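A single protein chain has been omitted from the complex, and every remaining protein chain is retained in its original position.
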Amino acid sequence: MLDKNRLFPADPATRSIAAKLYDSVRDLPIISPHGHTDPQWFADNQPFPNPTALFIQPDHYIFRMLYSQGVSLESLGIPQTDGKQQADPREVWRIFAKHYYLFRGTPTRLWLDYAFQELFGINERLSEANADACYELIDRALQTPDFLPRALFDRFKLEVLATTDAAVDTLEHHQKIKASGWKGRVLPTFRPDAVIDVEFAGFRENLQKLGEVSGEDVSSWKGYLDALRKRRAFFKQNGATATDHGHASALTADLSLSEATALYERIYTGKLKAGDAELFQAQMLTELAGMSVDDGLTMQLHPGSFRNHNTKLYEKFGRDKGADIPTPTEYVRALRPLLSKYGNEANFTFILFTLDESTYSRELAPLAGHYPCLRLGPSWWFHDSPEGMTRFREQATETAGFYNTVGFNDDTRAFLSIPARHDVARRVDSAFLARLVAEHRLDEDEAFALAQDLTVNLVRKAYRL
Amino acid sequence: MLDKNRLFPADPATRSIAAKLYDSVRDLPIISPHGHTDPQWFADNQPFPNPTALFIQPDHYIFRMLYSQGVSLESLGIPQTDGKQQADPREVWRIFAKHYYLFRGTPTRLWLDYAFQELFGINERLSEANADACYELIDRALQTPDFLPRALFDRFKLEVLATTDAAVDTLEHHQKIKASGWKGRVLPTFRPDAVIDVEFAGFRENLQKLGEVSGEDVSSWKGYLDALRKRRAFFKQNGATATDHGHASALTADLSLSEATALYERIYTGKLKAGDAELFQAQMLTELAGMSVDDGLTMQLHPGSFRNHNTKLYEKFGRDKGADIPTPTEYVRALRPLLSKYGNEANFTFILFTLDESTYSRELAPLAGHYPCLRLGPSWWFHDSPEGMTRFREQATETAGFYNTVGFNDDTRAFLSIPARHDVARRVDSAFLARLVAEHRLDEDEAFALAQDLTVNLVRKAYRL
Partner (left out) sequence: MLDKNRLFPADPATRSIAAKLYDSVRDLPIISPHGHTDPQWFADNQPFPNPTALFIQPDHYIFRMLYSQGVSLESLGIPQTDGKQQADPREVWRIFAKHYYLFRGTPTRLWLDYAFQELFGINERLSEANADACYELIDRALQTPDFLPRALFDRFKLEVLATTDAAVDTLEHHQKIKASGWKGRVLPTFRPDAVIDVEFAGFRENLQKLGEVSGEDVSSWKGYLDALRKRRAFFKQNGATATDHGHASALTADLSLSEATALYERIYTGKLKAGDAELFQAQMLTELAGMSVDDGLTMQLHPGSFRNHNTKLYEKFGRDKGADIPTPTEYVRALRPLLSKYGNEANFTFILFTLDESTYSRELAPLAGHYPCLRLGPSWWFHDSPEGMTRFREQATETAGFYNTVGFNDDTRAFLSIPARHDVARRVDSAFLARLVAEHRLDEDEAFALAQDLTVNLVRKAYRL
């Protein structure tokens, strides 16, 4: 099912260079510095329940496509906010198999075919006809020791797997992993959105909890900041090397102490003026950058997603159901307050992501090609795909170079897709480098060095691993 | 003049796949669900007057390019708003032939070469030297029965040809076609812009006329909506399966009944407040979506053109003279009111077009890859071209898949360019699919299935033909 030359350009000369470059990185360990797998999997090391629960129900790439073509989320057994979840896993799998053609030309298809073949030895395209057989085969495999989370972790050659964790998280699973003696490196990432974004569900309770877990009085601006500092230190003790921030925009601010104090009071008491929620997020990015300058945690910003666009769906099924939609995102004016304050700091790594590809060549590459703190994250989310990765390289490299980028992130909650995603990235980078070599824009020895850098060296450096 | 491999990638392996795919769809019927041909041509079946009146004077792609290089519209015999139109057709043709080099690298050139060779047997590139001979040859052909509109319709293998018609249109030509017994399927499309856009020339008279033809009292909000509903029913009776809406932006609104009633009163009486014209268009998109949910007419939205940018030209020559210019277009926030209300409806097909290619991967593919009602129209107008189509596939497919698109629209008033335009689309789609196959991202049998889907199946389904 999988051709060894997949994703390489068809031109024989270029393909042959791409294949050699890929061979040199294919078996390198996987470093996954940013993702959304569940640390409990590795703490408890229990079998995954069934193929549907593993492949379909947690993966919004899959069910959004099915939904767009009229398949209801109820019929797919997506959990509802009222706790209901029906649908027989076998029946859900059949629906999925019947609609497998919808994924033609998408990265989801590449990831799934890879997982089916490489992990389960399935050599036939999924279809209505073989749906039940595939289900059985995968289901049986999942009950075997080879498919326990830790066994897969080792099989995937994961050198590091970072999770994403709320600021108030106990990190108990990470601690349990460490205490277990298992050598797998599963690191937490500090993500404080839920105590910064006033519109986040449960914001006031989240603040309350932040006070409790930190032992700080979060009713004051100083106490709130101290609470965050303490939590960062706690994350760092537990292995974190990075923070992550998902904001509606890239807006930053640099308020005076009195302005910030007054703003926080309005935030804390809920007496918001128009624009306060956005201004607070903007100010917090600058505060968090300052904390990164102090504690050395690499800072990641993922702006530009309009969350929960489909109101009816959100009410019934909650967050992360495929209804987050990218919006135009401005970086140059938005980031200036933060960059004016910390942009020239040596001990600061600030990684920018985008969902707005028009910013690659216009804003992000020029910014990253100048400010010492800035690095560009890989093409993200909807753009984590062969065409998307290629556009990123084509549009960012000439201005930012390769060395202001940070390698690949899989950013996924679909654990079994991780090797497939990194494989796609290695192939696409090899193809891009091969084109530069074939067009005599890069020497072959340099391309081999770059292949290593893009696969392991840049990510290790940017995330201080 | 036309190479059989034109528009296929040069790489021999990819080209050979592309050629096979194209062979499988080359002779399929043409389905043209959206265009601007004149139904009277097919009702009356009279000869086209002369080559200049057929190829040059109605085609703003052609005369805008000539105008941009200093050729006056007067010298091309473009009709003026005061009724004047001078210029000898033969002389206009000579000017055109002399400037034929200006079209190098443009789709217009591809369409013209195709029409000249395939329809008129001209095997030499148009030039100053052969201008008169070509004119004579075409002119003579146009007087023969083979070149009457209905004969061409059949020769083009048109399965369906949709026209675009004002909401107040009598559809007399469509009725005459039907009554004639000729089997050609020429369908109307309901386009109510002229009774929705306050700034449309003659808006008040158009409203008046809407009241008359519908027998409704359009002085009230309810009467106005009922008039539109009646007109839609009339269009549907006469074969329409779709509506079309050309708005300055994609803005939608969902006002309360009392707000909408008050807004309409200001619109009707001409006592507009700032923003009313835009708000009314926004509200009407949502109203029209609701009507589509009820009557099943597929809804098409074409936003983002700044109409009549060149004031002096507009005053002398009127609309559609090549001075409509695309503008940045936002979809995510703009469409939310409409999508919140009707986005999850099963019986609703809403096709989006854009002139802002930066929205393909950022907004349109993510929206269409989620909402059940949404489909993406093909690359449109300035982007109906080999590079434009390729960018559309490259940027939309990985997120929206192929199955949230609707095949090709020619969108033209240049009747003789229709086979050429569909041929270009079939070739470019074949080339795109061939690259996916050559790079082992798609199986060959799937590519053949997709070629059929992109050519005939998706358009039939989306437009309910």
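By letter and in written order, the chains are A and B; residue numbering begins at 1 in each of them.
Going forward, a contact is a pair of C-beta atoms (placed from the backbone, for glycine too) under 8 Å apart; a residue touches a chain by one contact, two chains touch by 3 or more.
Quick caveat, the model's predicted, so the values are computed rather than measured.
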Of A:Y61, A:F203, A:F402 or A:F415, the residue that touches the missing chain is A:F402
Which of B:G70, B:G83 or B:G121 sits in contact with the chain that's absent?
B:G70
Which of A:E74, A:E159, A:D226 or A:E330 touches the chain that is not shown?
A:E330
In the full complex, which residues of chain B touch the absent chain?
2-3, 5-11, 64-65, 67-70, 101-107, 110, 125, 306, 309-313, 322-323, 325-328, 355-358, 382-383, 385-388
Under the stated touch rule, tell me which residues of chain A contact the chain that is not displayed.
9, 11, 13-14, 328, 330, 332-333, 336, 339-340, 343-344, 346, 358, 361-363, 365-372, 374, 394-395, 397-404, 435-436, 438-443, 446, 449-450
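What we mean here is this: only the chains that are shown with their structure count from here on.
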For the Cα fit of chain A against chain B, please give the angle of the superposing rotation, nearest 5 degrees.
120
Whole-Å distance, C-alpha centre of chain A to that of chain B, is 40
